[in-house]
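A single protein chain has been removed from this complex, and every other one stays in its place.
Per-chain numbering from 1; labels A, B and C assigned in written order.
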Amino acid sequence: MIGNLPYIAVAIFIGLGIYTLMFKKNLIKIAIGVCLIENGVNLFLITLGYKKGAIAPIYTQAPSGQAMVLPTPQALTLTSIVIGIATTALILSVAMMIYKHYGTLDTDQVRRLRG
Amino acid sequence: MKKIIFGIAFIIFFSFLIVSAVNMRTFGEPTISEMDDYFIENAQSETGANNVVTSIVFDYRGFDTLGEATVLFTAVVGIVALFRGGKK
Amino acid sequence: MKEMSRIVKTVTNFVYGFIIIFGFYIIAHGHLTPGGGFQGGAVVGSAFALLLVSYGSLNSNKFLKKDIFSLFENFGLTLFIVLGFSGLGITFFYNFLANSGSWFGDAAVIGINPGDMNTGGVIPLMNIAVGLEVLSAFGVILLTMARGAEFTKKKENS
Partner (left out) sequence: MNLSNHIPILIIAIPLLAAFLVPLIGRINKKATGILTTLALSVSLIFTIALAVKILTVGPQVYVFGATSPSLTLPSGLKFPIRIMLQIDAMSIFMGLITAVISFFGAIYSLSFIKKYDGVDKYYSLLLLLTVGMFGMEFTGDIFNFFVFLEIASIASVALISFRGVDYGEPAEAGFKYMMVSSISALMVLFAVGIFYGQYDLLNFAAIASMIKYSQLDKIALGLLIPVLAMKAGAVPMHMWTPDAYSEAPAPITMILVAASQASLYALFRIVFSLYNISLNALTVGWIIIIFGLLSMFIGVTMAIVQKDIKRLMAYHAVSQTGYMLLGVGVGLAVLANPVALQKYGITAMEGGIFHIMNHAMYKGLLFLTAGALFFRTGTRDLNKMGGLAHYMKYTTIFFIIGAAAIAGLPPFNGFASKLLIYESVYRFNPLLSIIAMVVSILTLASFVKVFHSAFLGPKLPQFKEVKEVPRSMVFAMAVLSCIIIFFGLFPDLIVKNLVHPAVMSLIEQLQYTGTVLGGM
């Protein structure tokens, strides 16, 4: 159980993100919720690639004789972080547009689409 | 009423996460790492770059990085398209 | 956003040059030291954010031009996909420069080595192309959202 404590942290991260998405009313809080899930999943990807007592997989002036960490999760997380930037920027821009037209950020008042 | 449905969905979802966190192999001891060992040994000879992660990002999985630079470009064009008016 | 006090502006004038140079260092040495196109572009993007915040969004339009950024962005991405296309003789993303003796073509010394700039084949060129694209993408996003925020603030006061 103690062995995979980081995965429990990931589960809590994503749980918090889903909680804010489901129960919060303000648009900016929902955007923060999406960022929380984003970071939780990135943390999950990075913790998959760790090897005990290993160094970063770079050969320039590396201390000799030590094992190297798994490199693929780092490449995947790099891509996922930049996708996180793109989604966050777009969510905030759409929230600004909604604020421009509706004058409020509360999801209960942003309700013109009915039926 | 909506709160109850969302509450149940949240609990089911959270139990999925906790079960997957508990069942995953222990942290720090990867059981199978053939693909990554291949990258660590052959990255220098095949791509000539010392940084194995960069050789994966740009050579072995370069199509991901092209897709991902396109994601950033789409976000920029989308944001510029959303704020294109603004004169009035 | 209003511009900040005189102290902040003088420190910014002094510091932003070094941030940009450090960002380009990370982009150029992507295949040797930790870093690469995305991380270096983000560092240079932070320099633009510093300039935007300290000078305020209205008069920072004098030296941070949005259409130059979007021009750079298109150029960076077209360079990136042309590098992908140029390997088309064999397959799409083929690293035709690695171990070929021409640009960035030297074969890297296997195992621990001090790091030689002239290795890595297509990777340094792609690093530069992606770094250019990311830094100009940050520029465009920051300026557009700052101008958008300016507009919504005007709506609040009216």
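Assume a residue touches a chain if its C-beta (ideal position, glycine included) is under 8 Å from a C-beta of that chain, and two chains touch if they have at least 3 such contacts.
None of these values were measured; they are calculated from a predicted model.
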- line: Note: the excluded chain touches shown chains A, B, C
Message: For chain B, which positions touch the chain that isn't shown here?
response: 16, 19-20, 23-25, 30-36, 38-39, 59-64, 66-68, 70-71, 73-75, 77-86
Field: Touch list for chain A against the chain that is not drawn
entry: 14, 21, 27, 30, 34, 37-38, 41, 44-45, 48, 70, 72-73, 76, 79-80, 83, 86-87, 90-91, 94-95, 97-98, 101-102, 110, 112-113, 115
Task: Go through chain C and note every residue touching the omitted chain.
output: 70-71, 74, 77-78, 81, 84-85, 87-95
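To be clear about the criterion, only the chains that are shown with their structure count from here on.
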Centre-to-centre distance between chain C and chain A (centres being mean Cα positions), rounded to whole Å: 23
- prompt: So, what's the distance in Å between the C-alpha centres of chain C and chain B?
  reply: 21
- request: Indicate the residues of chain A shared as contacts by at least two other chains.
  value: 58-60, 78, 82, 89, 93
Residues within chain B bordering two or more other chains: 44, 50-51, 53, 57, 65, 72, 75, 79, 82-83
Query: Which part of chain A faces chain C closely enough to touch in the complex?
result: 56, 58-62, 64, 78, 81-82, 89, 92-93, 96, 99-100, 103
Message: So in the complex, the part of chain B that touches chain C is made up of which residues?
response: 44-51, 53-55, 57-59, 62-63, 65-66, 69-70, 72-73, 75-76, 79-80, 82-83, 86
Field: List of chain C residues in touch with chain A within their complex
entry: 32-34, 36, 38, 108, 111-115, 134, 141, 144-145, 148-149, 151-152, 155
